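A protein chain is absent from this complex, but the other protein chains hold their places.
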Amino acid sequence: MMKKCFKATYIGLILFLLYAPILLLAVYSFNSADIIGTWGEFSFRHYITLFTDEAILEMIGNTLLLAFSAAILSTVLGTAGALGIYYSKRRVKTALNGVSQIPIINAEIVTALALAITFVVVGIEKSFFTLLIGHMVICAPFVVLSIMPKLKQMDNSLYEAALDLGASPAKALFKVVLPQIIPGVISGFMLAITLSLDDYIVTSYCKPSTFNTISTYVYNATTKGNAHTAVTLSSFWALTTIIFVVIVATVVAANLIGKKKEER
Amino acid sequence: MASQHIIELQNVTKYFDDNLVIDNVSFYVKKGEFITFLGPSGCGKTTTLRMIAGFDLPSEGKILLNGKDISLLPPNKRPVNTVFQRYALFPHLNIFENIAFGLRMKKVVNTYRNEKGEEYQKVEKLSKAEIAAKVKKALALVDLEGFEKRSVATLSGGQQQRVAIARAIVNEPEILLLDEPLGALDLKMRKEMQIELKEMHKRLGITFIYVTHDQEEALTMSDTIVVMADGVVQQIGTPTDIYNEPANTFVADFIGESNIFNGTIVGDRRVKFCGKTFDCVDDFERNEKVDVVVRPEDIVMCTPEEGTIKGKVISVVFKGIHYEITVQVGKYEVVIQSTECRKVGEVIGMKIPAQEIHLMKPKYTSNVFDGVITKRNTVEFADGEFECDVTQLYPGSHIDEEDYLVTATGEQIDLTGTEVTVEVGLYDVSISDDEEVGGTTGNIISIIYKGDHYRLIVRTDGEDEEDFVFATDDLWNENDRVSVVVPKDKIRLTLKNTEDKKR
Partner (left out) sequence: MKRLRFSRKTLGIPYAVFLLFFVVIPMLVIVFYAFTDQENHFSVMNFAKFFSDPTKLSTIVYSLVIALITTVCCLVIAYPVALILARSKMKKKSVILMLFVTPMWINFVLRVNAIRELLNWIGLLGEANYFNTILGMVYDFLPFMILPLYNTLVKIDNSLYEASADLGGNAFTTFTRVTLPLSMPGIMSGITMVFLPSMTNYVVSDMLGNSKITIIGKFIETYFGSDWHMGSMIALILLIVVFTSTMLTGGFQSEENVRGANL
């Protein structure tokens, strides 16, 4: 009994420490003051700033635009890539798999530096396009990685059965193979979104100077002090809180859906 | 009549990378028959089926369908359908959609009449109603009415099997290919399905090509059996032919139980084995060595005085419908199947009717390889290097101190690189599980018991892939890795270039 109590306490303590900073911000995001520790009065002030400041709104829009375009392109590229790799001859397979793992194992800073220097060498001006490429380099290999196991689990005679029943190779792929790997495609897409939303280093190396995502904006605001005012800094509290609530809601919803599926 | 041959294979050879899996196979399948490819795993039967289905393409040779070459036609263009080994039902589709899959791919030419009364044709997909009707009929045929909405995962193995059959036959193929379809079912289910498949074959009237490694299944169901081993067709015939007149010891050993002995022809239709002479019906040259095959149920037990041979019973096992009695006859073991029981230790006599003694030419009498003499006066063959006596190449020759061969006339010859034919007798090979001992290493690919010894085939694992055939008293297991030992004085060498032969 003692043991059980101790275990629960330990887990609880670590969880508390993990959530403490976020909860602190969440509480003070409803405070009228701009400094944590001094309580003014309950207020939506920071939220109002968040939703009226054009620069902040723009960088949020940029982040979402970038994340979704990078994730969609990576998913298409990665799904086709995974299928191509899986059905290739062994030597091609090993080579492509190996290269595909480089961005996964590599330190992000190395990937970022290599890309940035290459863009300059080749003479490509930094733009949304280069940024998109940068994000695809980190996302697409993860899509491939999450689809591969599904392909390996699949019974290979399914594809042959489809051909046997008169489907053309393309039809067999879309009507039979794709449905088998769709869970891998979805988790690859989700992974791509989170990777893109989270990224700072590759973004900072590949972005044009006028373009900001949440990551680069907040980083610059805190370290270089080019956030215009303390008002902006405290609106990050509100942003953190909103993101946190959205994530918790998604997790709960996903859990509920999963449970319903299990019950059926 | 050639048109009766729905499928014909002409000299078909198939390599996977560099591995030869089908070696120059030719045969035909008659329209409407139930034909079975039978053989141990890895014999090439599934590959043959897959080439007919179009999943694998032959490396050489042709496959004809109704006389037309279809060797390179993709599977979706062939009028054949397959029932897969593990069914390959689409897990994301329900039973109805699984069966309708092929129908939805199909396009048919419909003829219509316009207002003016002119006929015109349109290529159309099957209508929903047509598909539904066909699926319903197919489900009824396999006794699964009302299963349309079920998902694949909720079905038992036997039911999945039926869906797989329904999914194939709903397309009305000319040929139904079945790749070990009953392999995953339990024994009772398998027996039931065997009968049902046979019935279905009768009712549909189409050609069935069936692949199995289960000889009993093949014997029960087929009109024709193609026995395969090592990518080569061993025998083609009706079940009765194959059982009663096996073409070689492999077939005899693989189909049913057999006693296999080494025999010698001693007179006109007289053969000697197990130390006694028997009457037989096959005609061979006098003194010819033959393989003798006798089915255990064909041996008649009698009193020791009446029998051609006699021996002591060493084991009796009850097998349900018969007893399996093993008798020691001299140094040979003879297995008998009989409904009568005998006691262990009892001495009994045995007779074998002449027509039940099957004689066949032995496939292997000795091992012949191509070899090359090396610098050290050893010979390289079958992926290995063996010590040998090179002086046998030139009568009266000897080896001098510098390892050169000196002929009888005093001529010095450097043998390095000389191509020779190497011959090793059936009884001159031994094997060891210590890989260092022998001249070459390989895996045991075949074991046949011959009454008092085993006949083994070892295939070397280098690129030559040569087979050593030999006799041994020791029991080994198939696929054991062994090294092959040949004593120096048992390697017979002859020069390849006949001009140099001085005999």
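Letters are used for the chains, namely A and B, taken in the order the chains are written, and counting of residues starts over at 1 for each.
FYI, a residue touches a chain if its C-beta (ideal position, glycine included) is under 8 Å from a C-beta of that chain, and two chains touch if they have at least 3 such contacts.
Keep in mind that this is a model prediction, so the values were computed, not measured.
Contacts of the undisplayed chain with the visible chains, over the whole complex, involve A.
Among A:Pro21, A:Gly40 or A:Pro208, only A:Pro21 touches the chain that is left out of the view. Touching the missing chain, out of A:Ile48, A:Leu65 or A:Ala80, is residue A:Ala80. Within subunit A, the residues in touch with the undisplayed chain are 7, 10-11, 14-15, 17-22, 24-25, 36-37, 77-78, 80-81, 83-85, 87-89, 92, 96, 99-111, 113-118, 121, 133, 136-137, 140, 142, 144-146, 148-149, 168-170, 173, 187, 191, 194-195, 197-201, 205, 214-216, 218-219, 222-223, 236-237, 239-240, 243-244, 247-248, 251, 255.
Rule of thumb we're sticking to: only the chains that are shown with their structure count from here on.
Measuring from the averaged C-alpha position of subunit A to that of subunit B gives a distance of 56 Å. Chain contact summary for the complex, subunit A toward subunit B: residues 155, 157-158, 160-169, 171-172, 175-176, 179-180. Across the complex, subunit A is touched by residues 53-55, 74-76, 80-82, 84-86, 88-92, 101-102, 105-106, 167-168, 171 of subunit B.
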